[in-house]
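Below: one structure, written as structure tokens.
Note that one protein chain is taken out, while the other chains of the complex remain in position.
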Amino acid sequence: MGPLGSIAVGFVALVVLGALLAPIIAPYDPTIGSVTQRYQGPSMAHLLGTDQAGRDIFSRLLWGARSSLTGPLIVVVITAVFGTTLALTSVWWGGIVDSFMSRVLDLLFAFPNLLLAMLAIAVFGPSLTTAALALSIAYIPYTARVIRSTAMRERNLPYTRSPQLQGISGVTITTRHLLPNVAPLIVTGATINFGFAMIELAALSFLGLGVQPPQADWGLMVSNGQQSLLKGYPAESVLAGLCIVLTVAALGYIGERLGGRAAAGRKA
Amino acid sequence: MTTPAITVESLTKTFHTGHSSGAVTALDAVTLTVESGSCLAVVGESGSGKTTLARIIVGLETSDSGTVRVAGHPVAAKANRRELRRRARQIQMVFQDPQSSLNRRLPVQTAVDEVLRAHTSLDRAARRARCIELFAQVGLEPHQLGALPGELSGGQRQRVAIARALAADPAVIVLDESVAALDVTVQAQILALLTELRQSRGLTYLFITHDLSVVQMIADQVVVMRRGSIVERGSTAEVLTNPQHPYTQLLLECAPRPGWKPQRGVIRALREEITS
Partner (left out) sequence: MLDIRGLNLAIAGEHSSRQILNNVSITVDSGEAVGLVGESGSGKSMTLRSILRTEPRNARVTGSITLDGIDVLALRGEPLRLMRARDVSMIAQNPHAVLNPVLPIRQYLVEGMHDAQGLSVRSARLRAGELLEQVGIDHVDRVLGSYPHQLSGGMLQRVVIAGAIAGRPRLMLADEPTTALDVTTQAEVMAILDDCRRELGMAMLFVTHDLDLAAAICDRINVMKDGVVVETGAPEQLRDDPQHHYTRELMDSRPAGVIWTRTAGGAE
């Protein structure tokens, strides 16, 4: 994958590890602070200092990684499962089913992602789950469309035509032949979607529509840190922002390399 | 008299391109018969309709009008899965491109195993034994069962495709440009294999090709197609040595062979004769 790829994979692994081990390695409770400890600079006690409520920023970043990763994970899993199912069903049946699905997807396309999410939040109330579900629905058309076009090409190749001539069922052909051949694309798409979802969920949390305070979340931290930023204590916003940007960039890079690899595999 | 393996009667198929230019007639009242145990070559260039004909006969495409019978059974336009299964035991197809005729992510054995599973009640062990047997018949080693398509050569992949076709134990095999993508030396080997299989198993072939020298090596009978119609038919020897239609003459004139020189004048004259 090259040196840059190794760095990207290493960084993502570190973030995941931090999120998993947060209860063990975080030195402080991320939600409890003390007024006397406000705006501390980095020290042995507080590695990255404290925020306006006197909470340990390092601990909050570790705990924040959890919601910041689970949110996009929910989005990516739902999107991949439903997007793939829709695409493959559509490709297998073709004809009216395919045209109908395409129209429905077009309709969904017409909604801006965040607007759709806000609409859902207005109805169901703000929470990470609502935000993630709403974004999933917004992402499905993208995934479905990309997979559909590849699956359509595979569908016309002799290796899927041949079992069809044997009277083998569509479900079998789709799962045994089509799915493995579009799988690399699904993984690549998911990796890239993960980055997008992370940013958009952070944006929703920033707007107060995602993760609710006093929970730790990177998007929320950027938003919380705003006031501190104006008072000359940029640490919270900047560090949380940095975490988001680096994670997204690393995932994007990994996704791109995976995509390149999948394309190379197809040629061979 | 025995029932012909394939009977095609005034088969017509038009494709609507969606452009303003409208429709392309792929098949225009095509009628032909393939006798049981023989090999009929369908020769033509791109756009002659030869591939459409093959696809309709095996059921990958539907015709606008006309009938197809395989071993006396009419081929229904819209077949359900049971009908497809029944037909698959009669007629199988080997596709052109050895690159894409096998799933590149599965061991080649799967392709054969899947057909056995669809058409027989053999258990796992028996299917594996049958796979080894089929592989041996097409000149492959048992250790190649687990290979991925990418690990085999083009010729070997085409052998797997032939084994897959044989797995259903059909009476008829449609070969759609099945050797066109192979190197000439490999081509000769595959053609020899096909000839041998036909003799030992009493198979009937419908061989779709653009290549007259291949026809000479495998077919008893030939039909020559041009723009959806059959322009000439007869025994291979007859058509290749005494072609009647100017288009057949043109094809023969243009086929590279030892001592051949392409001549603009002759080609042009024959083209004019065809269009006149």
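For clarity, chains are labelled A and B in written order, and residue numbers in each chain start from 1.
In the analysis below, a contact is a pair of C-beta atoms (placed from the backbone, for glycine too) under 8 Å apart; a residue touches a chain by one contact, two chains touch by 3 or more.
All values reported here derive from a predicted model rather than from experimental measurement.
Taking every chain of the complex into account, the chain not shown here touches B. Of the options B:4, B:228 or B:243, the residue whose C-beta touches the omitted chain is B:243. Of the candidate positions B:31, B:67 or B:216, contact with the hidden chain is made by B:216. Take subunit B: the residues that touch the chain left off the picture are 45-46, 154, 183-188, 210-213, 216-217, 240-241, 243, 249-267, 269, 271.
What we mean here is this: only the chains that are shown with their structure count from here on.
The distance from the centre of subunit A to the centre of subunit B, each centre being the mean of the chain's C-alpha atoms, comes to 49 Å. Within the complex, the subunit B residues that touch subunit A are 58-60, 81-88, 92-93, 95-97, 100-106, 110-111, 114-115, 118-119, 150, 164, 168. Contact residues on subunit A toward subunit B in their complex (touch as defined above): 157-169, 176-177, 180-181, 266, 268.
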